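What you see is the complex with one protein chain gone and the rest in place.
Up next, subunit A:
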Amino acid sequence: MKEIVTLDHGSGGLRTSELIEQVLLPAYGNAALNELGDGAVLSDLGGSPVFSTDSFVVTPWRFPGGNIGKLAVCGTINDVCMAGGEPKYLSLALILEEGFAMDDLREIVASAAETAKACGVQIVTGDTKVVERGHVDGIYINTAGIGVLRAHGLGRSAIRPGDAVLVSGSVGCHGAAVMMARGDIPCEGTLLSDCCPLHALSKAALDAGGVRILRDPTRGGVATTLNEFVEHGPFCIELEEDAIPVDPAVAAACDLLGLDPLYAACEGRMLAVVDPTCVDAVLSALHALPGGEGAVQIGRVTTARPGQVMLNAAFGSRILSKLTGAQLPRIC
């Protein structure tokens, strides 16, 4: 008989202990977690802490190129990295629906552990709740991350006219892959989510120098994130449509559903605004790393239309607004 999660696993009693000891500890195991205290006692970070949190409700929980466990670890690690931090520790809290298959939970936990390990990050504390059937959709995860600040002065206020806008690879893969996995697109394909940690790419970019701001374009996609860089400010971002890398499969999938890849989520891509004299150095550093091979300049900062993002296309330029409404709910 298939082993399933029951309400008892969230009781805080014997079953909870079994779940922690048999499923979670073997995957995450580390000195701080093994204590099983109410909280983790961490060693001195040796710098300013960077702190971030994110919740994950993606449906389906398994998609081509990853699952909710990998996504939950990448998501928070990436947020810490984009803030200029080197990620060190994570918390990971599960909210499970009773009846969820234990083997599926093991698969998710293994992905989370593997991803964290690859980034040199420890999962040091967590929580498990189980709710009645129908009250959550299988599994939700919250993660919070702590890192140590490595790059000072990143942010919107560092952006200057003439700066270059770079992206680390093709855009919109995660959103399109999740749509595909949901069966929203009535065809089969080999589309993979771009879900991956950005710790190495962000470090390489920061080490190369000249970085003004970093951000991973998740919900709302590239267009929305770039709007956040310049809105209410004195500068404009001008993008060259031809320069923006879009995988043909993503373009085709978006075409079918009437979506725009510039608004589709990425979960392993990085946008960087960079000093124009450092573009070559940053791009070379990114090209040398897995996941950064396709890094390219897509636009620049100007004063043409303060506060707005413009797209220069074949027949002239147009405004790229922020996403209105949900292009696609529950993609992360």
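Heads up, the rule we're going with is that contacts are C-beta pairs under 8 Å (C-beta built on N, C-alpha and C of every residue); 3 or more make two chains touch, one makes a residue touch a chain; residues count from 1.
Keep in mind that, in the parts below, contacts and distances are computed from a predicted model.
Q: One chain isn't displayed here; going by UniProt, is it "Beta-ketoacyl synthase-like N-terminal domain-containing protein", "Spore germination protein KB", "Hydrogenase formation protein HypD" or "ABC transporter ATP-binding protein"?
A: "Hydrogenase formation protein HypD"
Q: Looking at A:Arg15, A:Lys203, A:His287 or A:Arg305, which makes contact with the chain not pictured?
A: Only one listed residue reaches the unshown chain, and that is A:Arg305.
Q: Can you tell me which of A:Asp137, A:Asp255, A:Asp280 or A:Glu293 touches the chain that was removed from the display?
A: A:Asp255
Q: What subunit A residues would touch the chain not displayed?
A: 184, 186, 248, 251-252, 255, 258, 304-305, 310, 313-319, 321, 324-325
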